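Excluded from the complex is one protein chain; the other protein chains are retained at their positions.
When the chains are written out, they are named A and B in that same order, and each has its own residue count from 1.
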Amino acid sequence: MLSERTPVRFYQVGSFAVGNRLVELERRSAQSDPRRANSLSSGHRACAGCGEALGARYALDAAMRATRGQLICVNSTGCLEVFSTPYPETSWRVAWLHSLFANAASVATGVAAGLRATGRDVVRVVAQGGDGGTADIGFGALSGMFERNDDVLFICYDNQGYMNTGVQRSSTTPGAARTATTQAVGPQPGNAFGQGKDVARLAMAHEIPYVATATVADLFDLESKVERAMSLHGARYLHVLVPCPLGWGTLSKDTIALARLAHETGIFPVFEAEYGEVTSSVPLRHRTAVEEYLRPQKRFAHLFDKSGAVTSPDVVARIQALADRNIRRYSLVPDEDQ
Amino acid sequence: MQRQIEGSLAIAEAVALCRPQVVCAYPISPQTHIIEALGAMVKEGALDNCEFVNVDSEMAAMSVAIGASAVGARSYTATASQGLLYMIEAVYNAAGLGLPVVMTLANRAIGAPINIWNDHTDAMAVRDAGWIQLFAETNQEAVDLHVLAFALAEELSVPVMVCVDGFILTHSIERVDLPDQDVVDRLVPPFAPRQVLDPNDPVSIGAMVGPEAFTEVRYLAQLRMRRALEVIPELAERNADAWHRPPTGLIHPYRSIDATLIVVAMGSVLGTIKDVVDDLRATGVNIGALGISCFRPFPVNEVREQLRSATRVVVVEKAFSIGNGGVLSTDIAMALRDRRVTVHTVVAGLGGRPIWAASLRALFVNAAEGTLPATVFCDLNEELVERELERMTHDRSSRSLARRDRAE
Partner (left out) sequence: MTTPFAITLGVGSSLANKTGSWRVERPVYVDRHPPCNNACPAGEATQGWLYQAEEGNYEAAWRLIMASNPLPAIMGRACFHPCESACNRVQIDEAVGINAVERFLGDRAIDEGWTVPVSAPPSGKRVLVVGSGPAGLAAAYHLVLLGHEVVVYEAAPQCGGMLRYGIPQYRLPRAVVDAEIDRIAAMGVRFEVERRVENVADAMQRGAFDAAFVGIGAQRGKHPDIPSGDAAKVLDAVSMLHGVEEGALPALGRRVVIYGGGDTAMDAARTAQRLGAAETILVYRRTRDQMPAHDEEVCDAALEGVQMRWLSTVSRADGGRLLIETMVLNDQGLAEGTGHFEELEADSLVLALGQDTDLTLFDGDVAVDTTRGVVHVDDHQMTGHAGLFCGGDAAAGPSAERTVTAAVGDGARAAAAIDAWLAGVTLAPTVIPPLASADRLNPWYYADASRTLRPRLEAARRRSNFDEVVGGLTAEDALFEARRCMSCGNCFECDNCYGVCPDNAVIKLGPGQRYEFNLDYCKGCGICATECPCGAIDMVPEHH
């Protein structure tokens, strides 16, 4: 039977579902493994449907698999840190260190340096934080780590705002989004356009060995990027979009669905780059208009009426234009002649 | 080995003798020569098994030290002034996490106005951070204290800051006896961390602690800090035996056994003070001095003991708490609170102003005669101040300030 099975490379759900009984064990996702690391274990206090909790386990389990468990994780202050380690309980199963909000990248540099100095550089280092600890307060440290090409993979779980402190704007909050500090009031409700940081591109500008983006909606893609990152040395950066039911005003069950829409609309391009050059991107499977992504999110509710009809076509068009630019920039629709 | 050497280079040599494994470098005067020298030693291979990291800020410097220390690497950095303030969050953090980082603080004033010269304001800004703070009187002591600092920090899992007067010590060249490597290796054994990040025995370091346990965490930290008051003399004695020099203990009394007037100070100014004490003793003033080598933890019992004969204490300070007064003075007053002792504060040497022996002598004489005010700014240019206050009376926004000052 096996000999007949081998040539057929179609597996019912392919590599889209977490596991697949038809796929060889070694080609399955780390998440499908009943002995997976569960780097972030049960009992954590993340909201129901938390994208960041999911993203962190996905990424760290993959890193644990790639390093055969020889991993140390540094965490910046934020939701992830708060919900995982309130005394007297920790949810981490990896060696884990939290220092401050702004300094995760630097602490990770120190961990890597310390391991090298003590002859233990077989142990690999991951630093992780939210968008605040990455794009805002932690950016200086991150940029320094990139510039020195320290042997650290930094993972940003981007939920596009300061959710832990009550949903305030960060430099990754998208235009028009309502937050507690960009209220949906006045003539231009929500966050201003044209500001904010594209950290992946900033990382690329440092010409570090590896930069990638991913979402919690495409596990295999995320895992393969972590694996690729761990196969390299030097500074590496992975930016993972993690929808936040609280901050985005979405249903807890729709966390992955929204991450998927972020990709399928082109508003969040999924790609990877090496030494400053884009090397691949994940094409859209079902190109979708941005309003399908915006509509389920209460932070964009001011763009729609009660029936879901667009009431701010100019704003939606502006967001659509951003998505279209991503589609062109990263060739997300390969056949599109643009 | 006796060498005629710049203070910064002597400190760098002493640090190198302690075999640091990670050295974080960010330039700021007046500590820069230290990390430059260490960088050169690492680069040329004189200091091996050491990672020298050129970081992007002082915040990163302390953070890298934290990360390195958490995986069991002996970590060192140096800073001063604004740099210390820029890393202050990480300074607290290293102490909170119980990581035995050693840092040299080349004491310098804090702006604005920006000022690169020496005073103790920077050290005072972090006195509550949970670090052990040792003050060197001379470059020899600076060398000896650095060797002690590594052993002390690792013994207690508490970070140690060695405070050295910027320029006055860091940039002065004098004879220093640098210990031999084998001696230092004996005094500073390999780092055996209390806790270490290990993938094979993982823990979570840096948990969030709420009201239910935060007080206990702080109370335990206090106990550990107080323990330093026993460990420092032990280490100082042991080190002194090894290198045949007087111990660098908690305090340095000078002719204070029977003195009724005792001058208390920290750092290099003690040299000048001792000269003045000798001078006044010769004229019959019953004066002595007390150097505080260990400012945090504050050696209350030792200070009380050494000040038992005093009826009047003059604290010469290179810092003060604006709106109140001397910082060290407050600690001295606390230590003497059940005694009938008058405590004066002499604020001197701010922003690098020279502290002249003649000025001190005049103040101490006043003290002996009972005419010294509670708080004095040494060598204050009163004419300048008068002129400025006068100008302020014509400036509506400053008028009330000028009036109040005159009323006092």
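As a convention for this text, a residue touches a chain if its C-beta (ideal position, glycine included) is under 8 Å from a C-beta of that chain, and two chains touch if they have at least 3 such contacts.
Just so it is clear, the structure is predicted and the values come from calculations on it, not from any experiment.
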item	value
Option from B:I35, B:A136, B:A207 or B:L250 whose C-beta touches the chain left out	B:A207
Contact set of chain B toward the excluded chain (per top definition)	96-98, 157, 194-196, 201-207, 209, 213, 216-217, 220
Absent-chain interface as seen on chain A, which is shown	1-2, 4-5, 7-8, 10-22, 28-29, 31-32, 34, 38, 40-46, 48-51, 53-54, 57, 84-85, 87-94, 219, 245, 251-257, 260, 285-286
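By our rule, only the chains that are shown with their structure count from here on.
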item	value
Residues on chain A engaged by chain B in the complex (per definition of touch)	69-72, 74-75, 81-82, 84-88, 90, 92-100, 102-103, 106-120, 123, 140-141, 143-144, 147-148, 150
Chain A-facing residues of chain B, complex	21-22, 24, 49-51, 53-57, 59-60, 62-73, 75, 89-90, 93, 97, 197-210, 212-213
